[in-house]
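One protein chain is absent from this view; the other protein chains keep their places.
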């Protein structure tokens, strides 16, 4: 049955104060529309997990939604630091931020362990790094084959995972192409899953190419039709990454006041993504992707 | 650079007596042409690993190529037993066959552990089964988080893995759609990889849909252009599974003599797959797949 | 009332175990027919998963193997087997798994590995395939098997797929959830006692007697206080099975009448 609803309803129903929330998408398909709605609905005491907090989590920190962050790389890619994150960690402003730090590999394994209902997964990574000294969640085990010692990371079980994708049907069968990141693992690890998409399609479109389905409807709680829902991140085949936005963000967010001004104007000041698109105006035409279609394949027998 | 060569050359160069050989493909894309060439080149003392030995390994056993088999389900799907396998295990005819037995999940994890260069992988499977009593390679480990006990299987590292696919470029960048089985994990776990394909395509075709690439050229030793190389198995979008062949195989292979007669006529009696196709004649027209193309997607930005 | 075969009755009974929306791990033969019957009758929202990696299948013909191309064409998703076992089965997404075997014992343990000694087998069977993990990790398991002293011994020669092991709390004590819920044979239907975890006869197919059951099972089987008769397949069910699901009678060879 259809799980389609508005972003407002999806966040209201499935994201709660104090939740462990994951909004994934590695550079690609970052669910900014969902993040803004969480800010508008004033969720509090969230623990956020993500490989790269990126601007989306920096905005949630500045908006006062976040108690703790679990991450592996906290920067503005190719540009500089995340200023709200640094203010919170270095000066405890506006409030202290608890952090739990891994590496990309470690975060991916935490999601995969959670998705597989395993307590942990092992890796050959981590000998010699100081990370294992400051994060007690890293533990070692001895292999029962030979006796090598391996480092382990524990499973991560989000209360809710939110991902953005190119298309899904109303039941939540979701297809992605381009960078996969860890969306699949994060979704399967999670108790609830919200998917926002550029396009809601008939199931026949999904069924025409079943190998492209990344997340099955069976684990999806809500499907939201949210065009341009990833901006300033990008959607392969949809719109380009807004690199100017990321470059200019450094100045916008450097001072607490400027950061709040942005949130007032672009988040609190707008009712939803539709209004955001309207306000962005012609910018989205410039970002629109060129056409470079793949060779179709035959699924017949 | 191009790695394209004939099946004869690929087997001669990369499959050696005593090797641990994997020919994967779960029902789909079973590399029968490669199996027949290994029989023709009279490889001996092979250890064969595969989830479902299927007819391909039963033929290698009857041909005297095999010393040991590592597997999880040894039958003719939907039809009955593998007769050469049963003769070897029950009566030691033509020679005894050493076996090492897992379950599908266990075999998949063995390949994934090998592909990930880990000594083992854990699972919640196996409490209570007698398999762990007859196979000493199953070992337990205590989770460093809480203290649940989990069963583990050891990494599998084939000397050579052989897979069949729809298409690859001459460098070995290989694309598959339809059932994936464990080809990717088996290939990455292996020291050498032979890929046979229905079609050699220009790299531009591969590059038009990079998410479809299952095996990268970086790990491929040889690429063989082998149309109908999977028959009597099937190729999604190419040709149907030859279910009649599988049904009739039961009678063909029930007696040692009949089995040898088949090998003489269809393997030893033929120089290569081209001759096999010629001999099959009109049958391949009947098996040819209908056209059911997927919706193409846009990779532009 | 329409004539029907015992197999058709078993298919019809197994189909009744499936609820709309269930995620079902499907095997070949009776399980496949039962799931497809439920899909056409009362459970259009059922999600069929095959261990080959096909999810949400809508097979246009009866698959004779669990990896048939007809399971892929038009399916909702095709995933690597690593995902089938890690992300679907071990993750706990599978509501119902169907299993068969050469032997099922008093506590629902299944043998599909060997008859006789493992090292010197009388009969070497195919082995587990995905059966062991389905028995261990699915939320509930439905078993179909013939009813005879050979197929239903007190103790299986080899535990390929764990049921309740030696009964009582042993399965739970090893950290396993779920377990077999129902055994459907060609003579009757069995459930498991919530305390002893022993198979209990709960219904008999039309024309079968308790005596006949007792003569065809390897231990002194307990009989439920309210023993019912297994409802026969409806004419509509028979029509779907014969005309739509198995028109060539590949799995249900002996037609009635």
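A, B and C label the chains in the order they appear, each numbered from 1.
Keep this in mind: contacts are C-beta pairs under 8 Å (C-beta built on N, C-alpha and C of every residue); 3 or more make two chains touch, one makes a residue touch a chain.
Quantities reported herein were computed from a predicted structural model and do not represent experimental measurements.
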Which of the chains on display does the removed chain touch in the whole complex? A, B
Pick out which of A:175, A:236, A:253 or A:298 touches the chain that's been left out of the picture. A:236
Cross-chain touch to the chain not pictured, restricted to A:77, A:258 or A:271, is A:77
In the complete assembly, which of B:135, B:213 or B:292 touches the absent chain? B:213
Residue ranges of chain A at the interface with the undisplayed chain: 26-28, 51-52, 71-75, 77-79, 81-82, 85-86, 89-90, 101-105, 108-109, 112, 123-131, 134, 148-149, 177-182, 184-185, 234, 236, 240-241, 243, 246-247, 289, 292
Residue positions on chain B contacting the omitted chain are 1, 112, 115-118, 173, 184, 188, 203, 206-208, 210-211, 213, 216-219, 299-301
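Just so we're on the same page, only the chains that are shown with their structure count from here on.
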What chain lies closest to the overall centre, CA atoms only? B
In whole angstrom, how far does the Cα centroid of chain A sit from the Cα centroid of chain B? 37
Based only on mean CA positions, could you tell me how far chain B sits from chain C in angstrom? 28
Whole-Å separation of chain centres (CA-atom averages), chain A against chain C: 41
Quick check on chain A: which residues sit in contact with 2+ other chains? 117-118, 208, 211, 299-301
Where chain C touches two or more other chains simultaneously, the residues are 54, 69, 72-74, 78-79, 90
